[in-house]
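This report concerns only the one structure given below.
One protein chain omitted, others in place.
Read from first to last, the chains carry the letters A, B and C; within each, the first residue is number 1.
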């Protein structure tokens, strides 16, 4: 079980800020494929992963990274702070 | 007649902040030579003009500049504002 | 090295007044304040979403990197989230250092990294629509100079 969080327009497209996901995905990219296969709203949110960023346990990471030992994955667009 | 002003350690070496000088000097460098010839304190203040800056009528200038039409000459070390 | 992530507004003047005051080992304070801009006159408000937990970690990491690179004696980072009106302060960075070059460089570094590496997302709301602010290539490129 992994906590998956969504922010900004990713959250809006998927329609929720957070969910617990039962997955055996080895990498972030594998998890994204599983989510896209679920429903159209996920496919829409993840249509272009180059427009997305991912954090693993609150550290910026990348889509090739392993999910081994990870408890929290977050997907969001590029940040616009400051 | 030209007003000649001195600041910082130039003022201290010469011993006054301002004086009126009767001169026919064509350039700043000529004026410096006239002043150096006056007294030892002037010679000391102007011993190394590369350590000095000059302003003509309150605009930074240089030692080769003409004094034609100039009413106020100021000599001082490099500035240390800010 | 103070970091505050908050919904409440704040007063940049009061923050600067209280920043690194009474010290004689610093010669330079630099501050940056980001303000809600309204070029069109149409903006009703800005909304800022953030990622609680990661936000604080990311900012602490950016500050630690600045401290390792420059001779900083104090720093302040305040960043708001939630709903902000035009003209209100969004965030503030302040740095104190013996020399001005360190204070300026650290403040610009903190700003560049807060822009693109701290998990905040801005949305602009006008009478007829709400739009997420797009990240700008220049902001990502700015990281390359450090």
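We take it that contacts are C-beta pairs under 8 Å (C-beta built on N, C-alpha and C of every residue); 3 or more make two chains touch, one makes a residue touch a chain.
Since we're looking at a predicted model, the values are computed, not measured.
Across the whole complex, the hidden chain's contacts among the shown chains comprise B, C. Of the listed positions C:62, C:76 or C:103, the one in contact with the omitted chain in the full complex is C:103.
Residue positions on chain B in contact with the hidden chain: 5, 7-9, 11, 55, 58-60, 74, 76-82, in rising order. With the whole complex as reference, residues 11-18, 22-39, 41, 43, 86-87, 98, 100-101, 103-104, 107-108, 111, 142 of chain C touch the missing chain.
Heads up, the rule we're going with is that only the chains that are shown with their structure count from here on.
If each chain is reduced to the centroid of its CA atoms, chain A and chain B end up 72 Å from each other.
Distance between chain B and chain C, defined via averaged C-alpha coordinates, is recorded as 48 Å.
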